[in-house]
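Working notes for the structure below.
Missing here: one protein chain of the complex. Every other protein chain is in place.
Our next item is subunit A:
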Amino acid sequence: MMGRTIFIDPGRCIGCQACVSACRECDSHRGKSMIHLDYPDEGHTVASLPTVCMHCEDPVAPCAEVCPADAILVTADGVVQQADTTRCIGCANCVNACPFGVPKIDLQAKLQMKCNLCYDRTAYGLAPMCATVCPTGALFYGTVEELKAERPGVQVADSFTFGDVVVKTGVAMVVPADKVQWPVPGGLPIVQINGADVT
């Protein structure tokens, strides 16, 4: 199963954005954060949810698949890299293709940027910067066995549904143990296309 990867546990997230700050500080994207935080139930609770690149495995990296310039490389160990600066044309196809809303375009530089799992750190055994600092363990880096040793009974999922499509990812989510639902519903159901009701 999964090797060493990031596990996201929204139940632990306190919305502090240490991950966002840390990502800005890491050497591969210094000055820009590739994580964002969502507030899924605004106005009702303080719940928050960090989103990193999910490093899709099957279908492999939709962002890379649609890239007309072949700028997005997927490494042998499944890490979907940021666009190659010498190839990227800033067309934003990847932004549209990503089911999780991850890649960003720097319009001035005409360059796509995204989380590359801190390849500069993980390649040498360090955890990605976000998962290193996350004060709560909402972002955990390691193997599923290591996670289970720390958190007995934890349940994880690495498959998400978008309509009929199931996407299997390299990064996994912790799901509530008493409500195991797998694959996890990803995104909102499509109810309208160009103003027409499709439900």
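The working rule: a contact is a pair of C-beta atoms (placed from the backbone, for glycine too) under 8 Å apart; a residue touches a chain by one contact, two chains touch by 3 or more; residues count from 1.
Here is the rule we go by: contacts and distances are computed from a predicted model.
Missing chain, UniProt protein name: "Molybdopterin oxidoreductase family protein", from among "Y4yA family PLP-dependent enzyme", "Putative nitrate ABC transporter, permease protein", "Cytochrome c oxidase subunit 3 family protein" or "Molybdopterin oxidoreductase family protein".
Among A:Pro68, A:Pro135 or A:Gly163, only A:Pro135 touches the chain left out of the display.
Contact with the chain not shown here comes from a single listed residue; of A:Leu37, A:Leu73 or A:Val184, that residue is A:Leu37. Across the interface with the omitted chain, subunit A contributes residues 11-18, 20-22, 24-25, 27, 32-33, 35-39, 42-48, 104, 120, 124-127, 129, 132-137, 142-143, 145-146, 149-152.
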